[in-house]
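Heads up, one of the protein chains got dropped from this complex, but the rest are sitting where they should.
The first chain written gets the first letter, and so on, giving A, B and C; residue counts start at 1 in each chain.
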Amino acid sequence: MNYTLREMMTIMAAREISDGDIVFCGTGISLVAAMAAKYITAPNSIIFFETGAIDSQLEEIPMSVADPRVMYSAASNGGLLEAFATMQNRITGDRVIGILGAAQIDKYGNLNSTAIGDYFRPVTRFSGSGGACDVASFVPRCLIFMQHEKRKFPKKVDYLTSPGYLDGPGAREKAGLMPGGPTAVITNLGLMRFDQETKEMYLAHYYPGTTPQKILDNMEFEVDISRATEARPPTLNELNILREKVDPQKLIL
Amino acid sequence: MNYTLREMMTIMAAREISDGDIVFCGTGISLVAAMAAKYITAPNSIIFFETGAIDSQLEEIPMSVADPRVMYSAASNGGLLEAFATMQNRITGDRVIGILGAAQIDKYGNLNSTAIGDYFRPVTRFSGSGGACDVASFVPRCLIFMQHEKRKFPKKVDYLTSPGYLDGPGAREKAGLMPGGPTAVITNLGLMRFDQETKEMYLAHYYPGTTPQKILDNMEFEVDISRATEARPPTLNELNILREKVDPQKLIL
Amino acid sequence: MSADQGKVMALDEAIRSYVKDGCHISIGGFTLSRNPMAAVYEIIRQKIRGLHCYAHSNGTGVDELVGGGCIAKLEIAYGGNAKSAPTCIRFKTAIQRGEIQFEDYTNYQMALRFHAGAMGVPFITTRSSFGTDIVNKWGFSKEMREKDPKIPDNKLVVLDNPFGNWGNASKVILIPAINPDVTIIHVQKADKFGTCRMMGLAYADVDQAKAARNVIVTCEELVGSEELRAEPEFNQIPFIHVSAVVPIPFGAYPTACYRYYDYDPQYLSQHSAFAKVDKLYREYLDKFIFGVKDHQGLLNLVGKVQLEKIKADPRTGYATGLDRK
Partner (left out) sequence: MSADQGKVMALDEAIRSYVKDGCHISIGGFTLSRNPMAAVYEIIRQKIRGLHCYAHSNGTGVDELVGGGCIAKLEIAYGGNAKSAPTCIRFKTAIQRGEIQFEDYTNYQMALRFHAGAMGVPFITTRSSFGTDIVNKWGFSKEMREKDPKIPDNKLVVLDNPFGNWGNASKVILIPAINPDVTIIHVQKADKFGTCRMMGLAYADVDQAKAARNVIVTCEELVGSEELRAEPEFNQIPFIHVSAVVPIPFGAYPTACYRYYDYDPQYLSQHSAFAKVDKLYREYLDKFIFGVKDHQGLLNLVGKVQLEKIKADPRTGYATGLDRK
C-alpha cells in the first residue's frame, strides 16, 4: 500500500493518543494527528488550543490556533489564561497530552524553537516559544514532531526553549518543574522514546524501508538502537480516515 | 424643614462624591448616598459593586451586592476578581471612592467589622471584612458611616479589619499599602475628617441641633473640634430626590 | 456512566459520591443569590460532618451548613446575609460559642485563592490587608498547619518586591491557593456533560469550580449541547471540569437565580427569626430539611403561591415590585 512519510508520521502520533485524553494541539501535522486519533483510537479525546477553544468542532482544518475554525461550536471559547491554566492545574493538566515541534532537540528531549546561533544575533531566528515551553513545563506527556537531520539532533541545543528532561534523571524536579516530559519523538524515519532510568532518547521503532543505522547517521548524538523494532505501517482504514475525513482538501498532508 | 438623621447622613455623604467618580458601594445607606449623588452633584458618577456589576441601572434598591437588581442593564457583569482588580489597579483605582461602615473606628480611621472581644471567642462576632479591607487597602478616598456611640469610637479597635492610617503619618506606605485612606467619617451627629499632617480624626461639621461637646461625649478618644462648623442641612431638592427618586419604597430611609 | 446520560445524576447520589465527612468544600453564589441550596440542604439531610469549608460571601448556604452542624472548619471573608441577617445568625452563634474553627480573609483574597487553585500555582499576589489583623491574626495555628497537609504552612506571607519598585509596590502579600475536594455551584443552564452557562454575575464560581477536584453542577435547566455551543464564548465552564450534573428547578431557592426567580424575602426573614433561637432553629431543620424527602418537598411546604411571587420579570431578570420590607 502506498503512503507518504507525512501520513506515516501522523498515524504514529495518532496511535499515541488514548481515549479520554485532552490533546493540546498546534496546527499542521500535529493537528491532523489529533483529529485522526478521534476516528481511530480515541473517540472521546478532546482537542484544545492554547488560544482558549475547548473541544472545537473542526469542520475545516484551521491554519492557526487563532483561526476562526477553532471557535466554531466549541464547548467554550475562553482565552490564553484559561487554556494554560487547564494545563498548569494538576486536576485537568494530568489528562493533557501535548504535541509539539521544534528546530532542534537534544538527547534529553529539550527543544529549541527560538534561534540557531547566538541569541542576540542569530544565524536563523525562529518564532520562539509561543505556548510550547508552557506545555512542556506543565503536562505529563508530550509528543514531538521532528525532521530527522543531523543539525536538528545536536548534542546541545543552541537555545533551550522548552524543557524535556533537562540534563537527566531528577533534573525536572530539581529545577522546579512538574514531573512529566516528552514521551515520543516522531520523525520521518522512526519513533524514539526516553529511557525510564537514564531519561535518554532511544530508538523504539524505525519505519519500513529505513534502518536503525540510517537513523543514527542523521543524528549528532548517539542513541540506543538495541530495542528498536520495525514500525507497523498505516492500515488502509487509517489512511482512509486521513485522506477522506481529516484532510480531504489536502491542506496539510 | 423636617428631615431624619439618616437623611442628613445620606446627603452629607452624597455631597462628598464628585462627578466622574467610580463609587464602590455596599448596600443600605451607602448605596442610597451613591444613588442620590447621581441626581445632585455627580450625574456622571459610576456605581459599582464588589460582585462585579459596573454602572448598574438601579430601578429598585438592591438589598445585597449580589441582588439581581444590581445586574440589570449594567455595562458589564463580571465577578469578584474583576471588581477588586478595578480598585487595586491604579489606572481605574485612583478614580474610585469607597463607602464603608464598621462596628468600631479609631482615631486613625482603622475599622473593625470582625469581632468585639477576643478574636477566637468573641463577645460579639460580626460579618468580617467582606470586601471592606480590600477597598480600604486600594482606593485613595473612603467615606465611612458610623453610629456615634462611645464604644464604637474606642482608643483601639478590638480587631483591625480594614486599614485607615494605621498608626499615623507614613504608616500606610511603610506597611506596604498604597497611599489613600479615609477622607470622611459620617455619623448621626456630624462629619469628621483627618488632619493632613497628623492623620488624626478631627471634627469638621456638627449637625444642626447638636454640639461639638456632645460629639466628644460620644467618643472614647479626643478629637480636635477647633475647626468645626455647623453642617448645612439638606435642601428641599435634596430631600425630594431621596424620597421620590432614590427610595420611594422607603426600604432604607 | 453511559454516553447517553452524560454525567447526569440524582442529587442524593451526587452528594453521596462526592461530599464525604471531613472533606474540603466550597459552594458558589454570593449572599442571597445563586447559592446551590438544594445541594446544601441535601448535605444537611445526609448528616455529613466535619467539613472544611472555604467561603468568600456565600451567606445563605454557608450559614445553613453551619447551622446544620456540617462544618468543623471555616475559612471565610464575610458571614453576612443582607437585611435579614447583617451577620449570619448560626455563623455568629457558632463562633461565639467556640463550636467551629475559623480563619478570616477578605473577599478579594478568597477569590484570588480560588483563582490560584484554578491556575495551578501554590500562591498568588495581592496588595490587600497590609498592616491589618487579617495578616496578623491567624485562626489556624502554625502547629495545626504543620500537622495537617491539607492546610498551607502559612496563612499569608509578606514579601519584599524582588523587582525593585516595579508597579510602585515595595511589598506584596502572597496568599495560598485553595483546591477544594469538591465545589458545588448552581447555574441557569448546563448540558449533560457539564458545560455551563451562567447569567448575571458569576461571582467566583468559575474559579471555585476549576480549582476543585470534583465539581457538582446543579442547574435550572438541562439543555442540549448544541444550544450552548452556538455561542461558546458565553459558556463560562467547559465540561472537562465537571463530575456531576443535577437538574433541579428552583435549586437555588430561597436565594435568587437571575432571570429565573428572585430571592424569597419572606423565607429569609422567617429563617432569621428561627435562627435566633436554638429550639426554633431545630424545629425549622426538622420541618423544612429533615421532614422532607428532597428539595421538591421543601418547595411544596413553601407553596406555589409564594414561588409565583418571586418569579423573574423577563425584562429585569428579577421580581419587579416584590415586597421586600
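Methods note: a contact is a pair of C-beta atoms (placed from the backbone, for glycine too) under 8 Å apart; a residue touches a chain by one contact, two chains touch by 3 or more.
No experiment lies behind these values; they were computed from the predicted model shown.
Novice: Out of all the chains shown, which come into contact with the hidden one?
Specialist: Touched by the chain not displayed, across the whole complex: A, B, C.
Novice: Based on the whole complex, identify which of B:Ala33, B:Leu58 or B:Met71 touches the chain you can't see.
Specialist: Final answer for the missing-chain contact: B:Met71.
Novice: Tell me which residue among C:Ala177, C:Val217 or C:Ala256 touches the hidden chain in the full complex.
Specialist: C:Ala177
Novice: From the listed residues C:Leu159, C:Leu280 or C:Leu301, report the one that touches the chain absent from this view.
Specialist: Per the contact definition at the top, the residue touching the missing chain is C:Leu159.
Novice: Which of these touches the unseen chain: C:Ile95, C:Ile124 or C:Leu268?
Specialist: Here the residue in touch with the unshown chain is C:Ile124.
Novice: Write the list of chain A residues that the hidden chain touches.
Specialist: So the residues of chain A touching the unseen chain are 27-28, 50-53, 59-60, 63-72, 77-81, 84, 88, 90, 114-115, 119-134, 137-138, 159-163, 166, 171-173, 175-178, 249, 251.
Novice: May I ask you to list the residues on chain C that touch the chain which is not drawn?
Specialist: Within chain C, the residues that touch the unshown chain are 116, 120-127, 152-154, 157, 159, 161-164, 166-169, 172, 174, 176-177, 179, 198-202, 231, 233-234.
Novice: Of the residues in chain B, which ones touch the absent chain?
Specialist: 22, 46, 53-55, 57, 71, 73-78, 81, 85-93, 95, 138
What we mean here is this: only the chains that are shown with their structure count from here on.
Novice: Looking at which chains touch, is this a line, ring, star, complete or other?
Specialist: Basically the chains just string along in a line.
Novice: In terms of Cα-based centroids, which chain occupies the most central position?
Specialist: So the chain sitting closest to the middle is C.
Novice: Would you kindly tell me how far, in whole Å, the mean C-alpha position of chain B lies from that of chain A?
Specialist: 57
Novice: Taking the mean of the CA coordinates per chain, how far is chain B from chain C in Å?
Specialist: A distance of 27 Å separates the two centres.
Novice: Centroid from C-alpha atoms only, then distance chain A to chain C, rounded to Å. What do you get?
Specialist: 40
Novice: Would you please write down the residue numbers of chain C that are in contact with two or more other chains?
Specialist: Where chain C is concerned, no single residue meets two or more other chains.
Novice: Give the residues of chain A touching no fewer than two other chains, as numbers and ranges.
Specialist: Residues: none.
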